Structures are given as structure tokens and as C-alpha cells.
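One structure is given below, represented as C-alpha cells, and several questions about it will come after.
Only a portion of the chains appears, each positioned as in the full assembly.
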Amino acid sequence: MSTPQTQSLAYEVGALTELPKFPLNQWYVAGFSWELKDKPVGRTLLSHPVVLFRTADGQVAALEDRCCHRALPLSHGSLEEQGVRCGYHGLLFDGKGQCLEVPGQAKIPAKAKVPAYHVKERDQIIWIWFGSTDQQEPAIEPPAYDIHTKGEYLFEGDVYHYDAPYQLIHDNLLDLSHLGYVHLHTIGGNAKIHMNAQMRVESDEATVKVTRHLPDSVPPPTYTAAYPFHGKVDRWQEIEFQVTHLRIWTGAADANTVSLDDPQRGGFHMRGFHGVTPETQTTSHYFWTIASNPKSNSKEVMAKVVEQTAMTFDEDKVVIEAQYRNMLEFGPKPMVDIHVDVGANRARRIIEQLRQASR
Amino acid sequence: MSTPQTQSLAYEVGALTELPKFPLNQWYVAGFSWELKDKPVGRTLLSHPVVLFRTADGQVAALEDRCCHRALPLSHGSLEEQGVRCGYHGLLFDGKGQCLEVPGQAKIPAKAKVPAYHVKERDQIIWIWFGSTDQQEPAIEPPAYDIHTKGEYLFEGDVYHYDAPYQLIHDNLLDLSHLGYVHLHTIGGNAKIHMNAQMRVESDEATVKVTRHLPDSVPPPTYTAAYPFHGKVDRWQEIEFQVTHLRIWTGAADANTVSLDDPQRGGFHMRGFHGVTPETQTTSHYFWTIASNPKSNSKEVMAKVVEQTAMTFDEDKVVIEAQYRNMLEFGPKPMVDIHVDVGANRARRIIEQLRQASR
């Protein structure tokens, strides 16, 4: 007979072991295509240490980052035509994790295998699938992102590491009202304008979209340097949250020349890709690119756009990591919501539901 | 029916949760007046993260260092006339912790408040009150320290951080016999003279006073550079321990010209203020000033006095942190007392009694 107390305890223990920490059955960003060159890349993703590499045929592979012989990370090894060779005793593994060679030994032990992950490369992004027990095989293709490939835009990007849980990065990206305070010295500009912009939040069971319009406003310096505006502009910010990444489209056109709801509208565009992948429960990878269509001095302007974007993300990192350290310091404690939190709160509900569903 | 074992366990658990780690109902040093300028100062005091700042009317304020919106430390924010503005989404708080503005939102949520602490500024020292549940309001004024203000002395100071519990700093300051071993290269001089000095220890329920006299001795170089002595001197060391700080008065006068018990005696004086405030149970803040009355080359001599004092405290920090690491390494293990420990042991009894009393 189990008393209520026993049941409660069993429930707690069950919760700890059974509920995944992150939504599963999703394609997460593991890296960018240009990262996989002549060396294996070691990266912990959703608490799984993974080694990423490209085989001679150009295919991307992802294995558990641990040689099955003596546990050295395979990312300490070297690439050969057939796969990755361990940097300790030289065992060679192919892209599926099968051991192809044990130096000095004719027979390869049957157990000499390393687990492999499903990875796909699409539009310069490496995606990795983390499935629940019921759904180890990807059910869908990874998302397209033709901003990287269709040629309309120039782009660059980078990978940042955060000592903070991934959802704090979602919160930050879904609420651009912080621009006026955190990014005073870069893209911020006047705080009140950002805070008072018209905001629309739409969402369904897997996405949130926050739209903010700043009609008839003075274009910021980066914009005028990039694009031949004729005076005031209609500006927009569109933030689209999906479970594993966000797309942020900001830009401006000469005032009253375009409809801010027209998806084909012209003007000056900045398109951000933001892959936010948990490294562990308390740390994250942030994979970003920024794409743009400067009409004037495109090389210079683009360099400026990338530089300012990187500075902005540096500032965010300082704030978010300080925020997280303070959350740890104070422990669980209520927070007061304000109007700008609507989008971020919806995203948190989506994550929680998907996490529960992938139990 | 509870067995003895159960009772013992309950007691332990009770002790952990109920007994404060530090004596409460005391004014602790939070900082020095000159620290509060154009930026908020974040500092953890008695395990409470606090932001200190000065409002436009010159008043000192201390708030919980956590914005009630998304938990960013307010010490990452900026000062305005009315208070401190959070560096993430721009909420503005006054010196009492009331939110005055939520950018872009007309109505301020009723819960938008941050807890405030009682602070007072007196004689260039910022004091903060930590009270027990029964005594949240300060029962007394913070201590005076007119050495900083009456003009007889020049002084300078600094704030040191220790990776060691605060009582190890008390021990160090209450027993100047370590001068001959730790401070060989600065103020130490002959070890045997220090060890063999006459010592008197007096104490009551809240203070300890250790007095040491070194009559008819050769003045050390710093003394002769500072003051026109005529030959041998009568030296003294008076250490006064109070729960949250110590005052150490050392000095010398021409031999047989003053009474070493006369509080108004002349000669060369060095007056140290030592605020020792727990940061956490295992780390500390050490707020010190050194004041003096050099008669010769006062600027040069004073610079030398401050330099030597700082070097001395650097040496103490090395020793005390090494001592604490070793205590952690060895765990609870008996210590052997010697004659110089009398003052420090009494101070420990006072702390323990006040800690018990502030339960």
C-alpha cells in the first residue's frame, strides 16, 4: 500500500527522470556549413556531446563525441577521407559511427561503434534531430532558409556561447523594446520611440509573431548610409519565433511608398537568423546571421551592419548572463509582467507544451 | 512519539533554517561615501545582493539588487535624478524601491516594487541595517567616526574582497603579534619585540579592547620620517573590537613625555578603521581607512603610510585566504590556543552570543 507521501515522491522522481528538459522531435541548429572544414567540431547540444564533420563525399555527419575504446572526444582526432580518426589510439569511424579500422589489429570488435545522430545541411545551416524514444527518425525536413541562398542578400554570421539558459535568449529576441536601454550606443536610438511603437502579437501552437511598425520616422544613420532614402521612412520589425530558431526582419522604405503588410515590399532590409540551441539546461549556443541588401557602398555598409549586429549581441550577452546569475542568486521568486512580455510569454507556453508532449 | 534520534534531527534542521548566520540588529558597513558617485554600486552584504546609490537630493539609498520585472541587477542600470533605471527594459525606481515608470506603459503594476534597506551615511561611511524579524527598524544610530571629519587627520582607504569568512579577519586584527611574521617586509620589524609586548585585554558583552605598550623603543623608519622625534619613543597599540568593525590606534611619543593611558596624548598617530562585513558565509568585504597626523612632508609621508598599509593588508589577505582554504581542506579539526588568542576568542564569543540572540 502506498501512502500519499510515497506517491508524491514517486511522482517527483518520475518527473525528474522522464520529462525531457527540452522539446524533442525537433530540428535544432548544430552549426553553419562553413564551420565544417578540415577539422572535426566538438559541440554539446541538448546535453549530448556531439562531434560534427564532413566526409569526403561532402556529407555532414554527427556522432557521439566519445571514442568507444577509451572515451577520448573524437573531436580531438583528425579527418580522413572515410571519416574521423581518434587522436589517441587511431581507431577510424565512418559517418554512421561504424569502426572501420583498429590499427595493428585485423579483427574489428563487434561492439566498436559510436552512436550517430540525424543531421541535414540546408541553406548553409546544419540541423540536428533530437527525437523522443517513439520518434528517433525525423518526421519532417529541416526548415528552409533561402535568405542564405537566393542571392538577394549579402550575409555573415557567427556562433556565440551563453552562460544562460536558452529561453532567456528567446525572451530577449521577442521583445525589441530593450533596444533603447541595452543598445543605447549601437542600434538603439530613442528609447521612448521603441517603447511606444505599435505592437501586434499573433501565435498558434508552434509559432509566435510580433510585429511592430514605426511609420513616418527619421531613418537611423546606418539606414541612410545603406540606402538612398528620400526623407522620412516607414519602419518595421517582424519577429517570428519557432521552437528552435527565430527570424527577425527589420527594415524601412520611403514613407507611404509601400504597404508594411506586403511580404514583397522593397526598401532597405535587415534579415536576422537566430538559432538558439540549448547546450545544457543552463548554457546555450546562439547561431546568428545577418543579411542585408545595401544599395550604396555595399561592402562597407555590410561590414558596418555586421559589426553593429555583433556589438549588439555582445551587449545582449552581458545583460542576459547577468540576469541569469541574479536569478540563480535569488532563486525562485515571482516576476512582475509588463506589456512588452506578451510575445515572450507565449513562446514560453509553446516550449512548455512541446516539452510535455515529447515526454 | 519521537525518539531521541528524531529530536536531534529536528533540532539540526531547525538550527539550519532558523538561526541567522550573522548577528542581526546591527549597523554594518556597506561602503564609503566617495564610492557613490554617478553609477550604482552592486554589493552582496550578509548574503543579500544590494544596489547602493545616491539620489539627486544627496540621500543614500539601498535596494534589493534585482529588478522586479526580469531580475536584472539594478546595479547594471543607470542613475537619474529620481533614482535608478534598469538597464534592460528601463523601469525606474526611487530610493524607496517604488517603481516610478514603466516605459511605454501608462499604468504601473501594483506589485512593481523592490525591497529597500535602511541605510545611513555618517562620517564618510555608509552603514546598512540588517534587522531580525522583530526589529526591522534600526533601534540605534550608526556609530560615529569623527577621525574622518574633525580635520585633525589626513586619511585614505580602500575596499578589499576576501575569499574567507569575516571572523578570520577579526582574529587577524585582534592579534597584532603576527606583524613580526606576516609583515616582515613592511611594518613588522623585530618579531620578538611584538610577541613579548605587554598586553591587556578588556571586554564586555559587545566589545573587546586589546592594549599593548612598547615603552622606550627605537621608532621605526616610517615614524621618524613622519614626525620630529628626539630619540627613543613610547609606542602603543590599541585595538577596539565592535561587532561590525574595529578601530586600531597605533602611535608613539617621545619617551616619558606622555601617559600612554591619556586619550588626549600627542605624538605621531596612525588610526585605522576596519569595517568587516560578511558578503556570504564564506566571503567578506573589508572596508579600511588609515588616518595620520604627519608633521614632516605630510603629503609624502601620508602616501607612504597608505602604501605600506595597503601592502600590509595585501599580505594579510594572502595568509587569511590560505588559512581558510586549508581549514576547508582539513574540515573540522581542533586548534591549539596560545597566549595571543585571548582577544580574538572573546570576540568570537560575543559574535556567537549576538547571533544566538538575533534568532
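Just so it is clear, A and B label the chains in written order, and each chain counts residues from 1 on its own.
We take it that contacts are C-beta pairs under 8 Å (C-beta built on N, C-alpha and C of every residue); 3 or more make two chains touch, one makes a residue touch a chain.
Since the structure is predicted, the reported quantities are computational estimates derived from the model, not experimental observations.
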Original post:
Total subunits of the complete complex, with 2 given?
Top reply: 3
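Definition applied: only the chains that are shown with their structure count from here on.
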**OP:** Could you put a whole-Å number on the gap between the CA centroids of chain A and chain B?
**Re:** 47
**OP:** Quick one: which bits of chain B touch chain A in the complex? Just the residue numbers, please.
**Re:** 44, 49, 65-66, 68-73, 76, 85-91, 102-105, 109, 111-112
Original post:
Once bound in the complex, which stretches of chain A touch chain B?
Top reply: 171, 175, 177-178, 180-182, 191-192, 194-196, 319, 322-323, 326-327, 329-330, 333-340
